[in-house]
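Note that one protein chain of the assembly has been removed; the remaining protein chains are unaltered in position.
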Amino acid sequence: MHTLALAVATDDSWIQFDWTYLFQNFWTATFDGLTFGAIYALVALGYTLVYGVLNLINFAHSEVFISGAYAVVFTLSALGFGPNAPNLPLVSIILDLVLACLAAMLVSGLVALLVERIAYKPLRDRGAPRLAYLISAIGASFAIQYLLFNWRGSNAEPAVIMFTPKPVFDVFGTIIDSQQLTIVIAAIVMMVAVDQFIRRTRLGRGIRAVAQDPDTATLMGVNKERIIMSTFLIGGLLAGAAALFYVMKVPAGVIYNGGFVLGIKAFTAAVLGGIGNIRGALLGGLLLGMIGNYGQYLLGDAQWTDVVCFVVLVLVLMVRPEGILGSSLAKVRA
Amino acid sequence: MALLELDDVSVHYGRIQAIHNMSIHVDEGEIVSLIGANGAGKTTTMRSIAGLLSLSGGSITFDGEDISKTKAHLRVVKGMSLTPEGRGIFPSLTVMENLDMGAYTRSDKAGMAEDLDRVFDLFPRLKERQKQSGGTMSGGEQQMLAIGRALMARPKLLLLDEPSMGLAPQFIRQIFSIVKQVNQQGTTVLLVEQNANQALKLAHRAYILETGRITREGPGRELASDDAVRAAYLGA
Amino acid sequence: MSMGQAPMGGAAEAQEMQDDQLEESTRKPGRFHKIQEKWNSLERWQQWVFLAVFGLIVFFLPVLNPPIITTEPGTDFPLACFDMARFALAALGLNVVVGQAGLLDLGYVGFFAVGSYVAALWTSTDSTMVHIPYLWTLPLAMIVTVVFGVLLGVPTLRLRGDYLAIVTLGFGEIIRLLASIIPPLRGNVGFQNVGAPPGEHNGQPIFDNSHGTPWYMFTVVIIVVVMVLLGNLERSRVGRAWVAIREDEDAAETMGVPTFKFKLWAFGTGAAIGGLSGAIFAGQVGFVNNQKFDVATSMLFLAAVVLGGAGNKFGAVLGGALVSYLPNRFLFIADWKYFIFGVALIVLMIFRPQGLLGVRNHLLAATRRLKQWVSTAPPVAATSPATASGEEQR
Amino acid sequence: GCANSSSGGGGTSAAAAGNNLTQLPAVTTIDVPKDAVLPAGDGKATCASTTTLAYIGAETGANAQLGINIYNGVQLAIDQHNKANPGCQVQFKKYDTEGDPTKATGPVTQAVNDASIIGVIGLPFSGESKATGKIFEQNDLAHITPSATNPTLTQNGWTTFFRGLANDNVQGPAAANLAEKLGAKKVFVVQDDSDYGIGLAGTITKALGDKLAGTDKVTTGQKDFSATAQKVINSKADVVFYSGYYAEGAPFDQQLVQKGFKGVFIGPDGVKDDEFIKQAGSASANAYFTCPCIPGELIPSFSKEYATVSGGKAPGTYSVEGYDAATILLTGIDKGNTTRAKLKEFVKTYDADGLSKQYKWSSTGELEALPVYGYKVENGKIVSVGVISQ
C-alpha cells in the first residue's frame, strides 16, 4: 500500500457488504432500530418545534434531554430501583414509571424554559443576528454539560433497571419484547398527540403564525413570548419522556455528555424528516434508527452506523432538499 | 371623545429620531388620514401605535387608558388592529387560516362566521382561493387578504398602512368604499395613504407629516383644496 | 497586520458611522464606539505607528511572556500562543464560509482534519506513503482540502441554510469516523513524528514540537499573508458576491451573481485555509490521530468566528485567539473552566450580539476617491435626473 | 476493596447459569514481594530543597479518575518519603493534560522547562505519551508511565521512556489464557476505537486462534449496542472479550445479558473498575477482568495508608503502579541521583521489587517480569482470581 488511493482500491478488507447477514437479521435490525429511533424522534421534535418557531437550532436541547434522564435516575433510585430488575407487581411498576416520567418531563421542561429565558430571550430583546443565537445555544449546552460534570463527575450514573423485558410476540422469527413495544407505542402516541394539538388548537395556530411572521402575529393579538415559551416547554416535555425510554434502554447511559451524541442524531433525524415538520421528526427518527442498524448489519461493524446515517441523509437531501416531508411547521394544514 | 390620542410622542431608531413630539388624536367614529412623503414617518407612527416600536417620549392613550407601555398583543385585545405596510400575510398559512388568525383573540363563533361572510362578500376572490397558501397569492390578492383579516378582528380602531398599495384601480376604489362602509358601521379608522387625493376626500380630518413632525391639520376636504398641499402631495 | 485597513478614511468612515447608528438601536454607545472615534481622529501616520507597535507586540508575544497574560505555570506560554494562532487561522477560513458567504458550516473541523492527515501521511515515519518535505505538505494540504471542499460542496451547496449546516456537520463526523475505520489512517493509533520545517540552531531543530515560539511566528506570518489576500478578495466582485448571497440569495442570482459558483469558491477558500491550519497543527504537535476532530471542536471554531464578529476577519482572528486562550489561561479553575467558558459565550452574545468587533464589510477599495464623490454629489433626488453618461457630472 | 459498591449488584456469581464454563475461585491474599522497596528508604537521605518530581496527566476532564488514582499513589509515596527523610524534602508538581494528546505538549513543555523537575510519573495514556515522548527525550528527562500499555511506545528509540507495567502484547495472550481456563469454546472479540482497544484486540485475536467466533467494533460514546449484542448471540460464543473501557463496556454487557447472552464477559484493565459494576447492574455478575495491575486492596498496609491521601477512598486501578513508580524515582534521589541524567541512568539500571512486581527494564523501557492478574465480579465486588499469565 503505497498510496492511500491504492489502499482504498485494493484493500477491500475495511469495507465489505454482507447482504445475507443483513437479510437474516432484517427484522431484528428493524425492531431494535425502531426502539432507539422512537427515542430520537421524541428528541427530534424538540429541535423541530423550536426551529419552526424561532428558526434556530437549539443546541442546548440535548442537555434538556439529559437533564430529564438524570431526573429519571434519581426518581427511580429514590423509589428503590437499582441494578436488579425489581420484583414488583406490574401495576406498581407502571405507577413508578409514570412517576419517573412526570419527574423527567418536569425537569426537562424546566431546563428548556430556563435555557429559553437565559440564553435566548435576552438576545431576542436585543434583536441579535441568528448566528448569535447559535453560539449562545452552544454556550448553554457547554455550561449545562459541565455543570452536570462538576456535580456528578465523569462517570455514568449507576444503572437503574426498570423491568426485565418479556417477549410479547414473534414476528418472522424475531421476538418483540415488552420494552420495545412500550417505547415505540408510547412515543408514537405522544407524537401524534402533539401533532393534533398543534394542528387543532388555538395555541397551535399561534405557534404556526409566530413561526412565519412574529411581528404580524403580534398584531393579531398573539402573545409571542408565551408562544415561544410553550414551544420550548412542549419540546422539553417530550425530551423528558424520551429520557425515560432512554434510561429503560440504556440503564447506565446517564452521563454528563450523554445527550450530545444523541442530540446530534436527533437533530439529524429532524432534518431528515424535514425540519419544522412534526410528522417529519417522527418519520426521521424512526428511519434513522433503522438505517443505522441496517448499515451496521450490512457492513458488519458498529463504527459504520453514523457514517451510513449521514450518507443517507445527504442522499435524501439531494433528492428532497427540504427533507422527506419537507415543508415547514407552518404548513401543517389545520 | 378621543378614542386614540398621541401626546408629545417621540420615536427613535437607535440614535435617529424618526418622530418628533407628535400629538394627534382620533375621535370615535372618525376617519383620520395621515399624509406624508416617503420616509416622513407614517409607518413609524402606525407601528408605535400598535406597540411594535417603543416610545422614547410622550404617551399614547386609547379608549381613555394609557397604553404607552402595553404590549402589542394586548392592544389587539383592547380593540385596535393594524394592517401593516407590506401586508404581513402568513405565507404558508392558507387564506382561510390567515383570516382565522385575524380573529385570534375572539371567541364569539357566531360573530366570527358573520364577519367571515362579510369579508367573502367584499372579496369574492378570497372565497375562491380559501385553500391557497397566502404567500402564493398575487400582490393585490394579498392586500385584500390583509384587509379582510383585519376586519375579522372587528376592531374599535382600524389602523391601515397604505391599504391601496399595489391594487388595481377598480380595487382601489373598492377599498376606499369599504373603508367608508366599515366606518359607517362604527369602526374608527386611522388611514395612512399615498393616494392622498382619495384619502383626503374620504377622511373627516387629516394630518400632514413631514420628516417626523406634524405640519398641518384640518378637515380632509379643506386640505385637499389647499394649494401648498396640492403641490406637495397631490402632484398637481 | 492590517495594511488594507489602516487608513479608515472616506467611505469606510462614513459607512462606519451609519453602521454604528444602526447598531446603536440595540445598545448604548459603548466603549468600543469611543475607541473607534478616537482612532478615526488620529492622523494617518499616528495610526500606522500604533499599528506597527501593536504588530510588534503581537509578533513577539511568546518572547515577551507578559506576566498577567501568561498561561504559565499551567501550560507553556509559547505553545499556548501557537495554539491561539492556529485557532485564529482556522477561524479566518471559517469566517469566509460563515461570516462572508453566510453558509453555516458545522463540520469545519473536517477540513482541519484532512489537512492534518495530509501532513501526517506525507511526512510521518509511521506512514508508508512517499515522503516529501514538510513545507510542501502545506500547499498540498490546501489542494487536497479544496478537493474535499468541492466534493462536499457540489452535491450540497444547493441546500438552504440549516440543511447545509447538518450536512456539513455530518461531513465532519464522516471524516472523523473514516479516520477510525480506514486502516491506512491508523485511527486512534495515529501517526508519530510528523515533519516540521527545516532549520537548526545549535544542533537543535528550530521547529521542535516543544518550541512554541518559532511555530507561533511562522503561523502569524501565514495569518498576515492570508489576511491580506482575503482582504483583496473581500474588496472585489468575489467578496461582494459572497455578501450578496448572504443577504439575499435570490436577489443576488437575479443580479447576475452565479451563486452556486461563488458559494463553491467560498467553501473552497475556507477549506483551503482550514486544511492549511490543520497541516501546521499536525507539524507542531508532531502526532496525528482521530481524536479531537469532533463536533465540539467545530463548534469552537464557529464560536471563534461569531465571538469576534462574523464577517470581520480581524474579529475571526481575535475570536480564534480568545477561544483557544481562555481555557489555557484558566487552567487553575480546573473543571469549572468549561462551565465558565459556556457561560461566557452566552454573556458575550447577550452583550455583544454582533460579536466583539461587529461586522464591517468594506467591499470597495478606493475609499478616498469615494469620499470626494459623495461630498460633491448633488442633493438627494434631483428632480430631473441626468443621463448616465459622464459629461454632465464633470 | 470496593467499599463503595454498596449497590449490591449481582446477587450470585451468575456466570455459571446456562453454560458449562468453569468458575475460578477468588483469592483472598496476594503475595507481595517480601523485600519490596518502599519510599521511606533508610531515613538518612539528603537532597536540595528544590528537588522536584512531577505527575503529568489527566487531572480534570472525562479521564480524570485514572489520573487521580495515579497521583494519589504518587502523593502517598512522596509523603511517606518526606516524613521519613527530614533531610530530603522532595517537591511534587502536577500538570494537567486532560488525557488529550493535542493538549499534552503544553504542560509537558512547561514541565521539562522547569529545571527543578528531575523525574516524571506519567503520562497515563498511550496517545498523549506518543505525542510527547520526543520532548522528554530531547530534555533527557526520565518518565515512568504507570498505565500506558500500547506496545509501539517502546519502539521509538526513546531512552527516557519507562513503562511500569505489561504492555498489551502481554495482556492479550493472558486474556486468551483466562478464556482457556474458563473452558471457553468460542470467543467473540469486540473492540472500541481507541488505540488501547485496537491494540489489545489485535493481540488477543491472534492468541485465540481458531477459538475466535467473530469480531465487531464499537465507537467511544456509543450507547446502543443492540446490533453488536445480536451478533454475539448469533455467533453462539460462550465468552465475549470487550477490548476497551468500562464506559462502553458496562452498557454493552448489560444489553448483551438483556438480549439473552448466557456466557462470560471478559474485559481488560480499562473495564476493571467498580464503575463497571455500578453501570452494568446485575448483568455484571458474568464479568471477568484481566489486568497487569496488582490488586492494591489486597495489600492491607498500602490500602490503609492510601486512604489518608485519597480522602478515604480505596486504591483504584494503577494506584499501586503510580506508587511504585514514584518509589523508584525517590530511591534514586535518596541515592544522590539529583540530576536528570543521573536519575535516568539510575532508572535504567534499576533492579528491585516494588509492591506490585519486580522492576527491571530492558533497553527499550519494557519490564521483564510481567504478571497479569485475573479478576471477577462476585457479590457486586471485584475480587482477584490470582495471576493468570504464564
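Labels A, B, C and D are assigned to the chains in the order they are written; within every chain, residues are numbered from 1.
Heads up, the rule we're going with is that a residue touches a chain if its C-beta (ideal position, glycine included) is under 8 Å from a C-beta of that chain, and two chains touch if they have at least 3 such contacts.
The criterion applied here is as follows: contacts and distances are computed from a predicted model.
Per UniProt, the protein behind the absent chain is "Amino acid/amide ABC transporter ATP-binding protein 1, HAAT family"; the candidates were "Multicomponent Na+:H+ antiporter subunit F", "Hydrogenase expression/formation protein HypE", "Amino acid/amide ABC transporter ATP-binding protein 1, HAAT family" or "Autoinducer 2 import system permease protein LsrD".
Just so you know, the chain we are not showing touches B, C across the whole complex. Here the missing chain is touched by one residue of B:R47, B:R75, B:R125 or B:R205, and it is B:R125. Within the whole complex, the absent chain has one touching residue among C:M84, C:V144, C:L185 or C:A241, and that is C:A241.
Which of C:L42, C:V63, C:I132 or C:A251 touches the hidden chain is settled by the complete complex: it is C:A251. Which of B:I31, B:A196 or B:L223 touches the hidden chain is settled by the complete complex: it is B:A196.
Among B:S23, B:S54, B:T136 or B:Q185, only B:T136 touches the chain that is left out of the view. On the side of chain B, the interface with the absent chain consists of residues 35, 37-39, 85-86, 125, 132, 136-141, 143-144, 162, 165-173, 194-198, 231-236, using the contact rule stated above. Hidden from this view is one chain, which touches chain C at 11, 14-15, 18-19, 21-22, 229, 232-233, 235-241, 243-244, 246-248, 250-259, 265, 269, 359, 361, 363-366, 369-370, 373-374, 377-391, 393-394.
Everything that follows uses one rule, which is that only the chains that are shown with their structure count from here on.
Of all chains displayed, A has the C-alpha centre closest to the centre of the whole protein C-alpha set. If each chain is reduced to the centroid of its CA atoms, chain A and chain B end up 45 Å from each other. Averaged C-alpha coordinates put the centre of chain B at 77 Å from the centre of chain D.
Chain C and chain D, compared by their mean Cα positions, are separated by 42 Å.
Looking at chain A, residues 260, 301, 303, 306 sit in touch with two or more other chains.
Residues 59-61, 64, 95-96, 100-103, 105-110, 112-114, 127, 130-131, 134-135, 138-139, 150, 152, 156, 193-199, 217, 219 of chain D are the ones touching chain C in the complex. The part of chain A that touches chain B in the complex is made up of residues 202, 205-206, 208-209, 212-213, 215-224, 327-328, 330-331, 333-334. The touching residues of chain A, when paired with chain C in their complex, are 1-4, 7-8, 11, 13-14, 51, 57, 59, 118-119, 122-123, 126-129, 131-136, 138-147, 149-150, 260, 264, 267-268, 271, 275, 301, 303-304, 306-307, 309-311, 313-314, 317-318, 321-323.
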